[in-house]
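Coming up: chain A.
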Amino acid sequence: MRVGLFIPCYVNQFYPQAAIATLQLLRKLGVDVVYPPRQTCCGQPMANSGFEHLTQECNDLFLENFSGFDYIVAPSASCVLHVKQHLHSATDPALADRIRSSVYELVEFLTDVLKVDNLKARFPHKVGIHQSCHGLRGLYLAQMSELNALPFSKPVHLLNMVDGLELVTLDRPDECCGFGGTFCVAEEAVSVKMGKDRVTDHTKNGAEYITSVDLSCLMHLEGILQRNKSAVKAVHIAEILNSTL
Partner candidate 1 sequence: MEKQTKDHAALAEAFIQDEEHVNWHDGALWWIRQKRDIASKQIPEWEALREAASQIKSNVLSNLHDYLVQFEANAIKNGIKVHWAADAEEHNAIVYSILKEKDIRQMVKSKSMLTEECHLNEYLIERGVDVINSDLGEYIQQLDNEPPSHIVLPCIHKRKEEIGELFHEHLGTEKGVSDPTLLTRVARGHLRNVFVTRRAALTGVNFAVAETGEYVVCTNEGNADMGAHLSEVQIASMGLEKIVPLKKHLGVFLRLLARSATGQPITIYSSHFKKPREGQEMHLILVDYGRSRQLGRPEFRDSLKCIRCGACMNTCPVYRKSGGLSYHNTISGPIGAILAPNLDMKKHADLPFASTLCGSCSNVCPVKINIHDQLYQWRQVIVREGYAANTKVLSMKAMAWTLSSPTSYSTMGRAGRWVLNNIPFAVNNKFNPWYKQREMPDGPKESFGEWYAKNNG
Partner candidate 2 sequence: MSIRENILAAVLKNQPPASPLPDIDSFKGDAQDIISTYCDVFTSIGGQVFVVKNFTEVAALIKKNFDSTKRIVTTLSELSDVFELLSTSVDPHTFNDVELAIIKAELAVAENGAVWLPEQRMGQRIIPYICQHLAVIVPAETIVPTLHEAYRQIGEGQYGFGAFIGGPSKTADIEQALVLGAHGPITMTVFVLK
């Protein structure tokens, strides 16, 4: 099994430690992982702003980078969802189809493909899960509270394997944090208010760490935590699952 590691642009620049944790975790689990170096961005920031028509070159580059793998794995639900929904090719639609169906967010890859049932990880802290909307309602990583359907949660399933970790219960388990791509600056006031309210839900319920499958949400929540000099930290789920503290 050959896996191509897809590291979204802002993760590459701002959160290399999450990308490193993803790589190390996959290798620990015996996966042959390669990082194609010529990656830029999946095109989501443009597409979500209404400029999907400008993303063809990003798409072509993505196809070029990831055509040779059995699976493509990324530590970002949002970027994975974008690729799944919007990756197209004018010249090789079959390749685009195949890539769209072989791209996985890390947690779903671990649960659905590798079927991981134990992890040698330790993280002795109280942790709140921030459900990224794209992970939850786009990739169905967990059951959303809106539906009358059986509950499940892939992130919880994995976090339960981590030694010493205690999950905190939130008042609103799957409300949006307000990041929303360019929304976070175009609608700054609403975005920040949403983020502050999410942070409060975690802190008042005793979380020491907020984790998520999406660093974009975490970057937003972390920005608010740090501005308010909070001791609570934001950490990507890969870093917890790879942790041996």
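Just so it is clear, contacts are C-beta pairs under 8 Å (C-beta built on N, C-alpha and C of every residue); 3 or more make two chains touch, one makes a residue touch a chain; residues count from 1.
Picked so that all candidates are chains of the complex that A comes from, given by their letters.
It should be emphasised that the depicted structure is a prediction, and the values quoted were computed from it without experimental measurement.
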Candidate from this complex that touches chain A, chosen among 1 or 2: 1
Residues of chain A that touch candidate 1 when the two form their complex: 7, 9-17, 19-20, 23, 35, 37-41, 43, 45-55, 57-58, 60-61, 133, 136-138, 144-149, 172, 175-176, 178-195, 197, 219-220, 222-224, 226-227
